[in-house]
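Report on one structure; see the data block that follows.
Excluded from the complex is one protein chain; the other protein chains are retained at their positions.
A and B are the chain letters, set down in written order, and residue numbers restart from 1 in every chain.
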Amino acid sequence: MKIAIASGKGGTGKTTVATCLAQVLAETGLRVRYLDCDVEEPNGHLFLHPEIYESKPVTVPVPEVDREKCVGCGLCAKICQYAAIACVKKKVVTFPELCHGCGGCARVCPAGAIREVGRGIGVAETGRSCKIDFAQGCLRVGEAMSPSLIRQVRDIPTGAELDIIDAPPGTSCPAITAIRGADFVLLVTEPTPFGLNDLALALDMVRELDIPRAVVVNRHEDENLSARKFCSERHVQIAAEIPDDRRVAEAYSQGLLPVIALPEYRPYFLDLWANVNKLATGTPGKEPA
Amino acid sequence: MKEIIIISGKGGTGKTSLTGAFAALAENPVLADCDVDAADLHLILKPKILETHDFSGGKQARIEPDKCTGCATCEEVCRFGAIRRIPAKDDISPPFFAVDPVACEGCGVCAWFCIPKAVQFEDALNGHWFVSETRFGCLVHAKLGVAEENSGKLVTLVRNRAKQIAKERNCPYLLVDGSPGIGCPVIASLTGADLVVIVTEPTVSGEHDLARVADLAKHFGIPVAVCVNKADINPGMADRIRVNAEARGLSFAGTVPYDKAVTAAQVAQLTIVEHDRGELGKAVRKVWERVTALADGKDTK
Partner (left out) sequence: MKIAVTSEGSTLEAAVDPRFGRCKYFIVVDTDTGAFEAVDNVQNLNAAQGAGIQSAETVVNQGAEAVLTGHCGPKAFRTLSTGEVKIYVGVEGTVREAVEAFKAGKLQASENADVEGHW
């Protein structure tokens, strides 16, 4: 099973939920892998402190033009939708940083002058943190092609029973790429007007992808029921409510996993997992008390 | 006119709340919300929309079933797994093909190689962008359709329109709520700006992400001011962030305390300086003073 932990915006506690869930479930004996697909800002490693066994450069295919063979027909420039290859005065210029690796230019070249070579956009790393299998992607600073990297991290083969995917925040291409193919999505939100506005957008995205989903309310306060109201209006279940606790924020700020620093938080994640299982199999989960 | 971009690297650091507060404090500003994925500025600025425009971020392929012969060429050439094969019901006829609009990257390769020209390759309508009036000044913002992506193009569009308005109205400041991350939208939000304010938190991840966005700003040669929000959650780390920032040649714009009034202001649909006249409001004012001094080049430290 693959579950993706996502959120409409960053900073809602997505990484906290993903890493705590991984930790708590690994302790129960489940073989868990945590995949950090938030490749622009991978943070999971700061809490899981994994030992990295392997670090592989990730590349996208970009064209390399053989000037001897090129006849200057300009078809490559014509097919390219991203201006990554131009043809002026029968000479070809390439801009690899704009290339999406669609392969169109090489396919269209009548002279067989284009060969595809790899251009590094970041690294994919795999390792282990105690009982948890660990994988992450790390995008090179200044690089725009994050979906390619996410795809490659997401597709690293595994022997784990459960994949916990820490997805990038937002509702755009990187988030969609990370979530695609997951069996279940948990959307982490805060019960604030900003948080619920972003949750609405994220819910629309997950609905569009047609993946079963539930909400995790982080920094829940008993006197603030705005998230419950929102979720019942939007017909989505709440799988967990994690209380607003300054000690959690402090543990997090020091790079400690809240479930280790504050063991009383473990049941929240065990319940969360039980609820996910119920929802994923179609039986309605119990509303958290 | 000085263009100030507020970004955070990591989201949820209070960037939008601070941008809103700056909007209230700046005299006659123009505002741009480039955080299109999580556009929240409108929740506190309550804009009155004056202009609505369509936004097309690129092209998209669509297969016309009548013309498709089921040759599967499109499926073979598409590198993004965006062509779906739908088997015919009778098991004898060729399968149908359809484009998955969410996965399609708009590269056009399928359209080029489809012999019967069954692939229509057309501008996709990805969302809308708006010019609005708020109680503090003009706001340019956008809303994308479901599962549409923010892009450098949209950010550039929003920023350019805001810049144009700022020039026309002779506004001294353009405040841009920038996109999160270090990818293409954030690059488009900050290139050519006068000052980048990075809002961070005193957490290990806040510190880590700060380093990444600061590198990005440096890569594009833009001056950086660092502001630590919720500084009292971990004062030791807040201080370390300041020392490290200064050692890296970045300016330090100050700290803001952790305060539930930030959420209360959101609920009241007000900026934090309108809502809170206490310590929080004071701290934010101080940060804004320093930011303007830096943007105006009056602070050379």
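Keep in mind that, in the parts below, a residue touches a chain if its C-beta (ideal position, glycine included) is under 8 Å from a C-beta of that chain, and two chains touch if they have at least 3 such contacts.
All figures in this text were calculated on a predicted structure; none of them were measured in a lab.
Determine which one of B:V30, B:L45 or B:I187 touches the chain that has been left out.
If we include the chain that is not displayed, B:I187 is the one touching it.
From the list B:G11, B:P29, B:G57 or B:G181, pick the residue that touches the absent chain.
Considering the complete complex, B:G57 is the one touching the chain left out.
Write the list of chain A residues that the hidden chain touches.
Residues touching the hidden chain, for chain A, are 77, 82-84, 86-89, 91, 93, 95, 98.
Quick note on the criterion: only the chains that are shown with their structure count from here on.
With chain centres defined as C-alpha means, what is the inter-centre distance between chain A and chain B in Å?
Once rounded, the distance between the two centres reads 18 Å.
In their shared complex, at which residues does chain A touch chain B?
Touch list, chain A to chain B: 8-12, 15, 40-41, 43, 46-47, 79, 81-82, 100-104, 107-108, 139, 141-144, 146, 168-174, 176, 180, 190, 192-194, 197-198, 201, 204-205, 207-209, 246, 249-250, 252-255.
Where on chain B is chain A touching in the complex?
Chain B reaches chain A through residues 8-13, 16-17, 35, 37-38, 40, 43, 58-59, 77, 79-80, 102-103, 105-109, 112-113, 144, 146-152, 180-185, 187, 201-206, 208-209, 212, 215-216, 219, 230, 233-234, 237, 258, 263, 266-267, 269.
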